[in-house]
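Take a look at the following structure, please.
Here the complex is missing one protein chain, while the rest keep their positions.
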Amino acid sequence: MTSYVLGRLFALLLTTLAASLIVFLLMQILPGDPAAVMLGVNAQPETLAALRTKLGLDQPLWTRYLDWIGGFPFGDFGVSHTYSTPISQLLAPRIMVTLPLALLSMAISVGVALPVGVYAASRRGKPGDFLSMGAAQIGVAIPNFWLGLLLILFFALHLRWLPASGFAGWEDGLWRGLRSLILPALALGLPLAAILARVTRSAVIEALGEDFIRTARAKGLTSRAALWRHATPNALIPVATIVGMQFSFLLAGTIIIENVFNLPGVGRLIFQSIAQRDLVTVQSLVTLLAACVIFVNFLVDLAYGWLDPRLAAGGGR
Amino acid sequence: MSAPLLELDGLTVALGTGGVELLSGLSLVLERGERLGLVGESGSGKSLTALAIMGLLPEQMRVSGGLRFAGDDLPALPEERMRRLRGRRIAMIFQEPMTALNPVMSIGAQIAEGRRLHLGESRAEAEAVARRLLDRVGLPGPRFDLGLYPHQLSGGQRQRVMIAMAAACGPDLLIADEPTTALDVTVQAQILDLLDEIVEETGAALLLITHDLGVVSETADRIAVMYAGRIVETGATEEVFARMAHPYSQGLFAASPYGLDLRRAPGGPRPRLKAIPGMVPDPARRPAHCVFAERCGFVQPDCLRISPRLAPLDSGGARWPHLAACLHPRAGGLAP
Partner (left out) sequence: MTLEEEISAPQRGRGLLRAIFRSRNLTIGLFVLLLAIGMAVVSEFWTPYPPNALRIRDKLQGPSLAHWFGTDHFGRDVFSMIMAGARNSLEVALTAVAVGIGIGVPLGALAAARGGWIDGFVMRLTDLAFAFPALLTAVIVTAIFGPSAVNAMIAIGIFNIPVFARVTRGAAMGLWKRDYVLAARCAGLGDAAITWRHILPNVNHVLIVQATIQFALAVVAEAGLSYVGLGAQPPQASWGKMLSDSQTYIYSAAHLAIFPGLAITITVLGLNLLGDGLRDLLDPRVRRQR
């Protein structure tokens, strides 16, 4: 088991490195000299050259790559050109927005999708199934940024329950901060929940058709107990795959949703850095995001072993 | 006199009310401690009979006629009471050990589940019993840990787990639907022996479903031959085997390797297996006359007019009458 996990971790490291290299090379194509951008159009050639040296832009490509990636293990992601601040310092407060947002959205997605999917499967072909799957069909089609606007219109402007935009921060207590994240999390999470509910439904329907369900019923379980205790655990295996994939959607989704709700998160930072041609920041943030996605997929792989004993490493025959 | 353990009295199963009949007027009685073999080609309705008794028929099927268990009219029983019979007093073993066990649940949990449900035992109590049951069915610890999962066992071992599961609550009636069909020949005999012992020890009644005449001849005291959703011949195992009054029983016998071996003259050549020509008619296309007429080698004109009912033959024994649903029952022995 340990060697399996170590092996996977190593592969994960390689993939992350490859991803970082791709991002790094891509950023080199970016038109516009960051030094020129920083100094503006009227910069003197000497000042420009001095800044280029200071930023290390006159070094060969591979030295710059190694310098940059070499800092990662120590939490050194470089220094932002625009803010002249270490990127790690820019990141810290923004992660406190984006991470809770992502986790909340994921919780909404799973928390809504599982019961709805299992319910629809258990009512297969009946009105409850058509209603919930019809709703899911629409949910899949709604773009999250529009859902965000609708939520603002209804819950913030009409009912005045929750703030329309901005982030209140965590300093004034958990609830204040959480309040500003509820609508964005719903906007991100509900469309994902719609996809996941459809997957859950078909996975549960498939599991319900298996022989072991009949065995469970023959043992005296109610159809409800057979559904939740026998069919659902089997259905969780395909569901976990989708949850893993959704995490990647979700991270990308934060870029847009943080714009809709004006949240000071990582997504907005990336977006602003792109607009300001802040090369190193974009490079580091995108690499970190890719690493996150790779890591979450690794966690999902581990979860498989837990959900499906047939895949558990070291299970032995 | 108390009611018989299981009593089928003209049990009929149809697709929807008044729809196609899948089972037509099955009648039989099973007492505690008896072993009844239910044989017939695949598609003759054996599994449906078992599911009807378990109350687990697909939703769209309708049951009519008598179906009583220890005096209770099963189809009329509320689902909750039926559920409490399942696994507790009537247990079932299925054909496919590969798929009949839940792949993501440990075998210990699957065996213990029934006892926790029906007897309200704690997890520890039920697992202690599960441990004893596993030992009993030939899967001793520590090699066969309760925490094993089905994929870590062979087909025969899984079927042993199924038997342990079925025996867990000490049922009065054990239904085994083709318990050995999916297994290697070498394992089949062991599983049958085990089943035999378990029934012996618990005093349960056994309804053994199979298409293999060899299996019934070894295990069952009594046999019922099914064809196209009805019983066409029934009686004590030796008497049925000795006479084979219904042409279908004869055909079944002639088509089985077991029957073949019995017919083989000592030292003589091995006779060829004779498959019954044709197939079990589709339930929607069963004739109003004798259902076997289209495949019968002894068909007479009246067979195409009348649907024969189960009637006693003179060869019946004292305990169980020998019945056959044939207008022209064979006198005895196999046709050459």
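So that you can tell them apart, the chains are marked A and B in the order they are listed, and the count of residues begins at 1 in each.
Definition applied: a contact is a pair of C-beta atoms (placed from the backbone, for glycine too) under 8 Å apart; a residue touches a chain by one contact, two chains touch by 3 or more.
Just so we're clear, the structure is a prediction, and the values are computed from it rather than from any experiment.
> Sort through A:Leu57, A:Met96, A:Val140 or A:Ala225 and give me the one touching the missing partner chain.
A:Val140
> Just name the one of A:Leu57, A:Leu149, A:Leu162 or A:Leu302 that touches the chain not displayed here.
The single option touching the absent chain is A:Leu149.
> Among B:Gly16, B:Gly120 or B:Pro301, which residue is in touch with the absent chain?
If we include the chain that is not displayed, B:Gly16 is the one touching it.
> List every residue of chain A that touches the chain not included in the displayed model.
The list for chain A reads 15, 18-19, 22-23, 26-27, 29-31, 124-126, 130, 137-138, 140-143, 145-146, 149-150, 152-153, 157, 164, 202, 205-206, 209, 248-249, 251-253, 255-256, 259-260, 270-271, 274-275, 282, 286, 289-290, 293-294.
Basically, only the chains that are shown with their structure count from here on.
> Counting in whole Å, what is the centre-to-centre distance of chain A and chain B, each centre being its mean C-alpha position?
54
> Show which residues of chain B lie in contact with chain A when the two form their complex.
Those residues of chain B that touch chain A are 54, 56, 83-88, 91-92, 94, 96, 99-106, 113-114, 117-118, 149, 151-152, 162, 165.
> Which part of chain A faces chain B closely enough to touch in the complex?
Residues 210-212, 214-222, 230, 233-234, 237, 307-310, 315-317.
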